[in-house]
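With one protein chain removed, the remaining protein chains of the complex are shown where they sit.
Coming up: subunit A.
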Amino acid sequence: MIMRATIGALLLAGTALCAPAAWAQDVQRGGTLNFTAPYGSSVGTLDITASAEVQTEIVAHAMHRSLYKWNPETGKPEPDLFTDVTISDDGLVYTYKLRDDAVFHNDKPFTADDVIYSYNRIATPATASPSANFISRIKGFEDVQGGSATEMSGLKKIDNHTLEITFTASQDPGFDLMQNYVPIYPSNVEGDTQATQPVGLGPFRFVEHVPGSRVSFERFEGFFGEDDQPYLDRLNILIMGEAAARDVAFRNQEIDVSVLGSQQYQEYQADPDLSKGLLEVAELFTRVVGFDTTKPPFDDKRVRQAVNYGIDKDLIIDRLVKGKAFPAVGFMPTTSPAFDPDAQGYAYDPEKAKALLEEAGHADGIDLPVIANQNESWGAPIVEAIIPMLAKANIRASVEPVENAVLEDRITAGNFTAFIWSLSSGPDPLNILRCFYSKTAQSACNYTKFSNPEVDKLYEAAQQERDEAKRNDLIRQADGIIREEAPYWFFNYNKAVMAHQPWVHGLRGNPQELAIQDYDKIWIDDTAPADRKPQ
C-alpha cells in the first residue's frame, strides 16, 4: 500500500503539480529550448508515418498534430483537431466537427480532405506504414490493404469541416487516433516530401535537420487556438544517444533537459542542486520475462508461477536498477485505469517455488534459457542477477545475449523458450488486453502464445462494453487471471526520470513516454544562459 501511495505521489508530482507550480510564476515568452532525443545517434526519417521509433516521435510531436491528443493528467485522449463529436447509437459512426481555425505550416487551411488524405495514405500498402495498425478499425481498411480499393469507405466528408468516420468496432478510437504516429498531413503536399521537408499543423515549424546532430524548429505563428500559442521562439532537438555525453552537456548547461538512466538517477538524486530538477513518472511499460506457454515445461502454470516466486524482484530493483522502477504486481501497471489496487503480486518464496516445481513433476529442476539484449534495466544484467536466486528454487536459468534487432526478431517469430523485454502496457487497457486474446497473432503482441477461454470471454465482453467503468472492471478481472496464469515473470514498471534545468517550466510527466513533451506548454525564464533566454 505504501508503494502504491508513493507511485500516486510521484504521478501527482510528475503531472498535476509540475505544471501548476510552473504557472505560479510569471510565464515568459521567447527563448530557445535545447531538448534532447536520447534514443540513438540519429533520427531515421522526419516522416513519422514511416517509422516506429520514439526518436522520430520526439521530433514529430513538435510539428504535427493528430485528430485527438493525449492528456497525461486524465490519462485519456481528448479532442485536438475537432471541437465536437457525435457518436451513433451502435458506437460505430463518429461525426466530427473539425476545427476551422487550424492552418498548416504552408498556410493551407485544415479541412476534412486532409484527414481523409492522411489516413488513406497510411492505409495504402505501398507506403508499408507501421502506423497502419492505428487506423485498422476504420471501415474499408482491409479493402485498401488488400488492394481492392484505394480509399477507405469509412471516411466520408460531409463538408469542409465535418467528417464522418465509420469504424468496424465500437471501441473508443481516441487511443489510436491520438497517436503521434497518425498525424494529419496537408493534402496539397506530396507525402514523400514529409521525410525531408515536413509540413504539419503543430506548434513549431521545421527549420533544419543536421543528420545525426540536431533538428531545429521555430515557433509557428499560425498555430491554432488563442490559449495554445507556444511560448518558445525556437526549439532544438539535439540527438544525443550517449548517456555520459548527455550528463556532461547537462551539467555544463548546454542542454535544458536530459533523460536519465539508473546510474545517473542515483548520482543526480545525491546531488543537492541536480536533485531539485528531477521529473519522475511511472511509465506505462511493464518489464517481464516471457515464457513460451505452449512449450514444456512452461505450458504448466505451476512452473511459470514457480519462476515468479523464485525471484526477489525488490532486491534487484534496489541494487541493480537503483530504485528506478516499481515492483510489478501483474501486467497492468499502477498507472493503468484497469489496475487492481487490491491485487497481490508474487512474493519472494523459493521454498514455494520448489514445491510448485515438485508438484508439477519437476523435482529435478528445470532449465530456463532466456534471450536478452544488453539493456541495464531489462536485459542480460538482470538475467545474470536472477540466476543464483532461481538456482535456490532448482531452476537452472541461463542467459543468451543477443543484439536488440535479433531479440525483437526472435520474439516476434516465436523463436525462444523465454525472453526478457520491456512491453508497452498502456495507455488503452483494452488494447493491452488484446495481447492476451488467443486470436491475436503471436507476432502481433501475444508473444507468449497465451490462451485462456476466460480471458477471451472477458476481452470480447470488454470490447462490446461502452461504459468505461464497467469495461475497466472486465479488464481488471482478466488481468487477475493473467496474473494467476503467469505467462510472464512480472518484474517492474518503469520509473522514467527526466532532469531539467531550473529555468525550464511546463514539463509534464507523460506516463506514455516521458521524452515526449508538449513543447508548446514549455517556457523558460530569464535565468537561462544568454544565448537561449527570452529577450
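We take it that a contact is a pair of C-beta atoms (placed from the backbone, for glycine too) under 8 Å apart; a residue touches a chain by one contact, two chains touch by 3 or more; residues count from 1.
One rule holds for everything that comes next: contacts and distances are computed from a predicted model.
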Among "Ni/Fe-hydrogenase, b-type cytochrome subunit", "Carbon-phosphorus lyase complex subunit PhnI", "Glutathione transport system permease protein GsiC" or "MoaD/ThiS family protein", the UniProt name of the subunit that does not appear here: "Glutathione transport system permease protein GsiC"
Residue among A:Ser148, A:Asn252, A:Gln344 or A:Thr527 touching the omitted chain: A:Asn252
Listed residues A:Asn133, A:Gln264, A:Ser377 or A:Asn394, member touching the removed chain: A:Asn133
Residue of A:Gln28, A:Gln145 or A:Gln229 in touch with the missing chain, whole complex considered: A:Gln145
Among A:Ala149, A:Ile387, A:Val406 or A:Ala461, residue touching the chain not depicted: A:Val406
Contact footprint on subunit A, counting only the chain that is left out: 40-42, 44-45, 47, 50-54, 125-126, 128-130, 132-133, 136, 145, 192, 195-196, 210-214, 238-242, 244-245, 248-249, 251-252, 254, 285, 402-406, 408-413, 421-424, 434-435, 440-441, 443-445
